[in-house]
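Starting off with a structure, shown below.
Note that one protein chain is taken out, while the other chains of the complex remain in position.
Chain naming follows the written order as A, B and C, and within any one chain the residues start at number 1.
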């Protein structure tokens, strides 16, 4: 049972204040200033283990209070929503406790570090849902206007049967072998490496836009740099290296091919070793009647190929997704005035607030996020299936 | 003499709350949450003529109070900065009064509707400056990281002598002849049309990045649609049409060629009739040693051609201007996480706050903005110089 | 009266064998192997002043004979077509003599070095035409499939009223001040510099695709490097420098704005100082209903913006102009297999052969080419019309 604040208010407590915490804060601060919504988010408190640091973060990010124990946050009566922005190893414990305490939960992706944890979270979400307590996983890229448009066009049948999905998420932030062993490179904290961190995004995104599920995979993961210096200080995605070294326990890269529930084929690649690619999430979908292409580094654009037009006029159209007719855009600036990465979070909060305030289930659900986890798990298992090329 | 608030506070009053007012508000709300600055901006009051509307705007945009008379704003002791976001016909009156009252002034571009008004504003700014009262004109595109980088590379001598500038600002928002006669299409309100509204941006931007001035021009302006329906309601750049019509008294498009103080040639085009171009500000600079290209619709990118490299490896490099090494970027997200249009205003406020708080003159100055006005004026005068092609 | 060869044969004599001569030879060798045509071109003889060199060229380029006097070529009975590939200063003399001798003439662009010469050539062409002797000027870019498609779409009314033309032809082959004073930099040989050499191309191309004429201009030309070393040896566009220097007597760059006969505005730029641009002919046309963009460095592509589509789906479509439905393409390779620069000449020869063989006038006519010359002339005259920007 949710402890809702005064009519039209949604009181938020956030756990974690690093990269994701900063992005979520920017969104919570902005969402009601841009969108007309049935409820207004209030930034009640942020939680972190280091009292001084979390106090500084609260002041900088706009939270009224700072606390050092997430259990305290959950116990409070003046909080309706728990926003989980911690590393994956604590998602399950916090989210389940919050749901059991009747708090709506928005949990960052990936949902959990293991399938078992994810299943437990789904169980908690199902139970809470029956009591009107809502939950969602934060796959924010679903809310990039061009991605939502992509989904809408496919849902409208504009591509016909889907034949191919090709999705990559390419970064290069650890190509330097001296980049230190931050938490994202440790299995106990992060669950997996590129696969779970950024591979999860393209799995969710492609399942979302196609409305289909991945039914089987075969692929491989690899750790190119197996030993790295231990970090001395880290912040967000950057860190400085110390003298001691440690073992990298997650993958640097993962590549796999997949079958989709609709009969199509898909290829996936997630890597932190694609030199020159900074946030290179690219997805192409080919259907019977057309194709769509999205590139996160140019997130205001969507390419659409309409094969039903006269042959001499067919071509990939670069749609600048900044028109009032496009998802989420009317609330922002005039056509051609581009949005950034952070706007996807503002849209995520917009949809979350609207759902919770109107008694609906926000998306993606924990069940949706579990499906991503199952794919990640299958990829790791598939690693043994391999045919040698022997002369 | 400025009436500064408590140490490290800069109390802002804004006049106007339409498109520019919304963009400025977003920036004032965000700037101190992202940047470490010597002063913190406080959003004291917003001013508009319609009491109900301005009250709603204050609440939505985050201003503590709403007032209906800008003179009242200027008279208050608890305001340090006047942010002028009104149409051009009131800039001179408000800005001059504010400066005379000892308020720092940030005035939207173009500085004024006429050269005479602009000269009067410069005179007021000079007088105020002697008393420690600061002023700047809001050419926000200077603060797009890629534009600042462009300027830095040129200032570092990376292009050598500048041979060519080609600059266009292409929009298509009034290609429909039934789009109504909003204030931006009326000479008494807007001063000029595409020339002053968007042409001013590319004049300032190219003078800024090259560090040179336009010394002579020849060109032409045109009004394609001379009669339009009067508007019934307008908001930002959109409006609905009524039955009565009126005369369009500004240009729809302006094209001109120019000489630069460094000996180079330049071409300029500003139009609201470039079908398919939404916010198509594109600038290319060719120098002896290299070239640079910027496109506002892809504002996170800068193309750089380095002609000092081996011939076989030369090419236009697409620099994704999202690295910590790039101007303004370190305060935001990791590499590859793109920024939007609105961030240019946050950077503008960042630089304005820093300058004012440290007793420096922010840029661009009113003098810089007058120079833009002089170019606009020369273009309008050049319209008669024309050679017929006669068989 | 033309001295036609055996039925279905068109016997060609070419004057000049440098860059254009090589390109034309490649086209004459290829055209009947790719296209089904009513006549077959025979490469009878090539003419050049240096006997040894022209003999070598004949052997290499595929001409049966080499001669050293173009008058001899014209006097022969076994030649039907004179293909003029010399520098501009000899076009008028050769072309007029050939026409008077009853030879069909294909003359490289620009038609002549002066308006007077061009008028004399038109007079000769008119007289010859009455006797069934054909003439055309070699603006080969009209025959790039994407350019022809551009014209067809405009002719079909797909853009509606034309509002804007912006055309640039950007090269960088003489940015090095030590590049020698080749014939293209000498007024007596070349007539003008960037203006006549590459500016002529964009003038013709834009008049061709829009079906309109330039009616007035204002602009400026500039010579950045006024003194250059005299060349020791040159070939095509490359040359080596000697110790002595000489005066550059043509423009390095020309920029101008223009009015079109249909009421639109246009901007033009031709330069050899656009560092990084190699063959950067780019044309954009904005109309009421859509826009088109062409880039010669990507000559297999045409961008088309169709503003009659639903707002949410509008965008610039990159049409890969390699489909059988596209002009000239069916004779070549399957879709997606791109054509090169030289194919435009093969298409030029295709159209020339077909016109001559069927008794029609090939295009562009000498009259069309004179119109280009008139524009070039007006640009040079407009150079004085200038408004200073004075503070």
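The working rule: contacts are C-beta pairs under 8 Å (C-beta built on N, C-alpha and C of every residue); 3 or more make two chains touch, one makes a residue touch a chain.
Being a predicted model, the structure only gives us computed values, none of them experimental.
Visitor: Which residue from A:48, A:231, A:287 or A:327 sits in contact with the chain not drawn here?
Guide: Missing-chain contact among the listed residues: A:287.
Visitor: From the list C:64, C:244, C:311 or C:324, which touches the chain that is not on show?
Guide: C:324
Visitor: Give the residue, chosen from A:108, A:204 or A:269, that touches the chain omitted from the document.
Guide: Only one listed residue reaches the unshown chain, and that is A:269.
Visitor: Decide which residue listed in B:81, B:320, B:338 or B:356 touches the omitted chain of the complex.
Guide: With B:81, B:320, B:338 or B:356 as choices, the missing chain is touched by B:320.
Visitor: Any idea which of A:257, A:331 or A:355 touches the chain not displayed?
Guide: A:257
Visitor: If the missing chain were put back, which residues of chain C would it touch?
Guide: Considering the whole complex, chain C reaches the absent chain at 19, 23, 25-26, 29-30, 33, 60-62, 171, 173, 236-238, 277-280, 296-300, 320, 322-324, 333-343.
Visitor: What is the set of chain A residues that contact the non-displayed chain in the whole complex?
Guide: 159, 163-164, 166, 168, 170, 172, 175, 213-220, 222, 224, 253, 255-257, 259, 263, 265-267, 269, 271, 273-277, 284, 286-291, 305, 307, 314-316, 370-371, 374-375, 378-379, 381-382, 385-391
Visitor: Touching the absent chain: which residues on chain B qualify?
Guide: Residue positions of chain B that touch the missing chain: 149, 302-304, 306, 310-320, 323-326.
To be clear about the criterion, only the chains that are shown with their structure count from here on.
Visitor: Taking the mean of all protein CA atoms as the centre, name the chain whose own CA mean is closest to it.
Guide: Smallest offset from the overall C-alpha mean is found for B.
Visitor: Please compute the C-alpha centroid of chain A, do the same for chain C, then give the distance between them in whole Å.
Guide: From the centre of chain A to the centre of chain C is 54 Å.
Visitor: How many Å are there between the centre of chain A and the centre of chain B, using C-alpha atoms for each centre?
Guide: Using C-alpha averages as centres, the distance is 35 Å.
Visitor: Which residues of chain B are in contact with two or more other chains?
Guide: Residue numbers touching two or more other chains: 277.
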